[in-house]
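A single protein chain has been omitted; all remaining protein chains appear in their positions.
Order of writing sets the labels: A, B and C. Residues in every chain begin at 1.
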Amino acid sequence: MSAPLAATEWFRRMLFIRRFEETLLEMFSKGLLVGTTHTCIGQEADAVGVIDHLEPGRDVVVSNHRCHGHYIAFTDDPSGLMAEVMGRVGGTCAGRGGSQHLCRDGFYTNGVQGSIVPLASGMALAERERGGGGAVTVFIGDGTLGQGAVYECMNMAALWSLPLLIVVENNQYAQTTPVEIAVAGSIPDRARAFGITAVELDGRDAPAIHAAAGELLSTVRTGAPAVLVIDTYRLRAHSKGDDVRDPAEVAARERTDALAVVSQQLEPAERERIMAEVESALADCVATAEASPIAVGSAA
Amino acid sequence: MSAPLAATEWFRRMLFIRRFEETLLEMFSKGLLVGTTHTCIGQEADAVGVIDHLEPGRDVVVSNHRCHGHYIAFTDDPSGLMAEVMGRVGGTCAGRGGSQHLCRDGFYTNGVQGSIVPLASGMALAERERGGGGAVTVFIGDGTLGQGAVYECMNMAALWSLPLLIVVENNQYAQTTPVEIAVAGSIPDRARAFGITAVELDGRDAPAIHAAAGELLSTVRTGAPAVLVIDTYRLRAHSKGDDVRDPAEVAARERTDALAVVSQQLEPAERERIMAEVESALADCVATAEASPIAVGSAA
Amino acid sequence: MSSLRCGAALNRGLTEAMAADERVYLLGEDVLDPYGGAFKISTGISDRWPDRVISTPISEASLVGIAAGMAIQGYRPVLEIMFGDFITLGFDQIVNGISKFREMYNDQVRLPLVVRTPMGGRRGYGPTHSQSLEKFLIGVPNITVVATSEIHDLGAMMRAAVEDDEPVFLVENKVMYGRPNRRPESGRLDGFSVRESDGPYPALTLSASGFSAGTATIATYGGTVPLAIDAATELIMEHEVFCEIVVLGSLLPLDLDPVLESVERTGALIVAEEGTMTAGIGAEIAARVQEAAWDDLRAPVRRVAAADGIIPSAPGLEDAMLPSVPELVDAALRCEAARV
Partner (left out) sequence: MSSLRCGAALNRGLTEAMAADERVYLLGEDVLDPYGGAFKISTGISDRWPDRVISTPISEASLVGIAAGMAIQGYRPVLEIMFGDFITLGFDQIVNGISKFREMYNDQVRLPLVVRTPMGGRRGYGPTHSQSLEKFLIGVPNITVVATSEIHDLGAMMRAAVEDDEPVFLVENKVMYGRPNRRPESGRLDGFSVRESDGPYPALTLSASGFSAGTATIATYGGTVPLAIDAATELIMEHEVFCEIVVLGSLLPLDLDPVLESVERTGALIVAEEGTMTAGIGAEIAARVQEAAWDDLRAPVRRVAAADGIIPSAPGLEDAMLPSVPELVDAALRCEAARV
């Protein structure tokens, strides 16, 4: 269980993810990118707080369409991701996967809601057998609780003592669908009914995410699967497209999201310094990606 | 909500189902039937107790592979079922469906575990829209709780106020698999986590099944889905085949099953009289079925 | 009508179907207004009939079964699956449910339901959001699989699907949505003469030579139709090779009469589809046509399809594996070579 993160560290890591994704959106709006992308803007604390306890080589992370933050937090390979989204040869998957189909060093994503949970469970079974103390963390959204595979796997994870942490990023919406009309009852109780420990917390409190994830992961590693429900909010559209939410609702959350909270804790000079560092790292990342050739195939 | 059943009525209805299925097993062992069959011997009270509250024309019953008891209790067409299992033209589905694929007057079964729950949910949605106070009751086994569709539908049933009663006949085994190694946590809590009322009871107590089902169904009809978990026991093999359970375990349950309990409540003379009536009704049923021609097709 | 985009035409047809019969219900993810579904085909419907539109959780497998249950009980559900790639989640409900009930229950039930879904690539959505999986549907007995195209009367096709008493899987194409729904006028379209077969899901046969003898027939459907038209046009302009195009409406049941009639005139067949080649629509058509038109064919039936593999995200990689106009031109030129 990693030590708590300093505010500067929270800020640096979350800001990098934020700026990375804002850059993607700008590139889309300029027509520089094709396809689609789902940003985790507003939810960066989930990635940073949970993944700080994980190590490539030992642990596995499985994620979904909204995966950039998780990828950057786990792999430290933002330029590979940038190149992937740009369809470059140097991308994480050489342009084959794109934004939501990534793979690197124990990090895997796929684009079909729910289907990643069985994959993660199988990986957790492998970790259990290997016995090296590794944990598998899978990130899903509130909407993905609609998929039956999630419950099939909760059942097996409990029966088989899998070292599996399911993080539910409840950002209150699935695409345009508010959680109230798609998720009945109680999310943590759904896990508890399978005999799985579940914790729910407010994602605006970044240190709370870090502490809860650390605690859960230490028991997960011993074979007690767990569910962490993070109540959060996505500040931008579902993908690049239109957003049907009330702008006032979004604006209110913009003022209180985890990055805003942490930012306020910093001295202005320190904040400026980190912002400058992040911009420069991001520029490097984009430059590296852009230096990679565009992926082209030979005709079938 | 129907009035409680008299012991004689319990005995007559359960015994008929019991003897019907014992007859099937005898016919199989004599090589008179082909294919497969799953008897509900030991679980008859579930069918009789729940379905006494249901009416063809108003309500719908959806069942699984272990469906004979449900069919007989709901449709009062045992000879159609007998003819179906015998592959006769006069069978419920003219021999097309066989033992586990039945359809008559709002009674439907299918042989893929779990897949009937969405079907039943769609039918419940239809009933809700029709607004005639009809309820849909779907019977599943403990093993079928492994299927994700069950939870997808619990969620939607709760969200959409479906008039759906899910009866879980927990007979402690799925084929050879004991419930302990296949079902983690608590069955009723799984339903409650979706905001669904759940009741669990001992299936040896037939009147308790009747009372609980009646009460649940009266709220189900108003759009509050419910789950009834009946802890029961199957006294014969999963299908016709071998049984890997401890014979002592089975024998102990044989002495205490609902039919044995009710039987003991009757005067010997009354018991004899009903038994004779049941045998004669069964003989009629078999004769009617046998009078129907064997189903044959023209070559493709 | 001619300036209406295909997506809007489908939406209009769906709206008319909702208006015509109150047993029609719309179910799907994010179908409520103002969003109206990820590709806007359901726009305006929930505002008008809030009680007959159900916005669902992300539960494709069960939704297919729920549609079946509603249909058996007398309703006419239209289920939108957001991306055709997710039809796989409902595959058990399709194969072991919808395909079975009517026949297995000895005709005691009907399943008047529609599952509509967008297929196809060329939008950079990557491996799990770009596939053309209708090939798996045509192997399922007792269902109807309809392929919409930009030259079909899309509104009529949508209405026909909703009015159909059998389960219909309506395959749409993402790129098509944004293109105009063009229709033949006085039997002509884009310089081709056009014949349209009867029935709710007609086939359209296009000929640049007034249905006189030609080099090859290109049988195709859906998103590959504009490629076939471009290829046929290029073949005329640059090679003086005349092809007929048969744009199929129904993929299952597969009524191949228009194809066989065309092959009688051309003596050669190319089947073009966007799905991966192996076990595709082209396989079934080739198997049938080589048997039924053995004496008419002067060359084997050829298939043009996506390469067997994933659909990559990067546009340059995606383009290379999806079927293309040059491949179609090339196939036709091979037929021309076999002719002389």
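Assume a contact is a pair of C-beta atoms (placed from the backbone, for glycine too) under 8 Å apart; a residue touches a chain by one contact, two chains touch by 3 or more.
Model, not experiment: these values are computed from the prediction.
By the touch rule given at the top, the unshown chain touches A, B, C in the complete complex. From the set A:G35, A:G49, A:P78 or A:G148, the residue in touch with the chain omitted from the display is A:G148, counting the whole complex. Only one residue from A:A120, A:A198 or A:V262 touches the chain missing from this view: A:A120. Contact with the omitted chain, checked across A:L25, A:C103, A:A211 or A:V244, is made by A:C103. Of the options B:G49, B:G69 or B:G95, the residue whose C-beta touches the omitted chain is B:G95. For chain B, the list of residues touching the undisplayed chain reads 34-36, 84, 87-88, 91, 95-101, 110-114, 143-148, 174-177, 181-183, 242, 244, 294-300. Looking at chain C, the residues touching the absent chain are 61, 85-86, 88-89, 91-92, 94-96, 99-100, 103-104, 126-128, 131, 133, 135-136, 138-139, 141-142, 252, 254, 276, 278-284, 286-287, 290-291, 294, 299-303, 308-310, 312. Residues of chain A that touch the chain left out of the display are 60, 92-94, 96-97, 101, 103-104, 108, 110-112, 115, 117-127, 129-130, 148-149, 152-153, 155-156, 159-160.
The criterion applied here is as follows: only the chains that are shown with their structure count from here on.
If touching chains are joined by edges, the resulting network of the protein chains shown connects every chain directly with every other.
Closest to the middle of the protein, by Cα centroid, lies chain C. The distance from the centre of chain A to the centre of chain B, with each centre set as the mean of the Cα atoms, comes to 45 Å.
Residue positions of chain A touching 2 or more other chains: 145-148, 181-183.
The set of chain C residues touching two or more other chains comprises 56-57, 59, 61-62.
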